[in-house]
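One structure is given below, encoded as structure tokens.
What you see is the complex with one protein chain gone and the rest in place.
Showing chain A:
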Amino acid sequence: MSWIVMALTLVISIFSSHKLSASEINLTVTLPRLNVAEYHAPYVAVWIEDEQRKITHIAVWYDTALSNNKGQEWLKDLRQWWRRGGRELSMPVDGLSGATKGPGQHIIQAQLSAVLSKLPAGKYRIMVEAAREVGGRELLQLPIQLPLTEQSLPAEIAGKAEIELIRLHF
């Protein structure tokens, strides 16, 4: 089914390469189901970096349920995100931070669209970092060119351990 959609998309994109409205864009983050004795949902950060590594935050999922903001104690384990700007933020942040999510597909739409519609044309990387308590850490980078065109989508990159797949699509 998805092959048909992708093939159709390809056919359509050959004939039309008009710029996409940013409001159509989704990022699906697929977190793997892991067969481990002690599973904690991973902390996940999503952001965009330009070629000068200037960053724009998109999402951060951490343990918001613990009392006294105890869950913030492990935000630094999202090492790259922490260094690139996470440490400058005061959690929680409206529209940005949310609770951790378990295995499966999670779609990021509103915040991503808002960011993509504001950024100037150029080369960027969508960064997704995941770190899991009593587990590992993984960072995926998806290069993109703004403004997005139909033939550049979908774009995806598969992870090896803590992130199954990130996929930019409409």
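We take it that a contact is a pair of C-beta atoms (placed from the backbone, for glycine too) under 8 Å apart; a residue touches a chain by one contact, two chains touch by 3 or more; residues count from 1.
As a working rule, contacts and distances are computed from a predicted model.
> Assuming one chain is omitted from the figure, identify its UniProt name from "ABC transporter permease", "Cytochrome C", "Electron transfer flavoprotein subunit beta" or "Protein translocase subunit SecD".
Going by its UniProt entry, the chain not pictured is "ABC transporter permease".
> Can you say which of A:75, A:115 or A:168 touches the chain missing from this structure?
Among A:75, A:115 or A:168, only A:75 touches the chain that is not shown.
> Please identify, in ascending order, the residues of chain A that touch the omitted chain?
68-70, 72-76, 79-80, 82-83, 87-88
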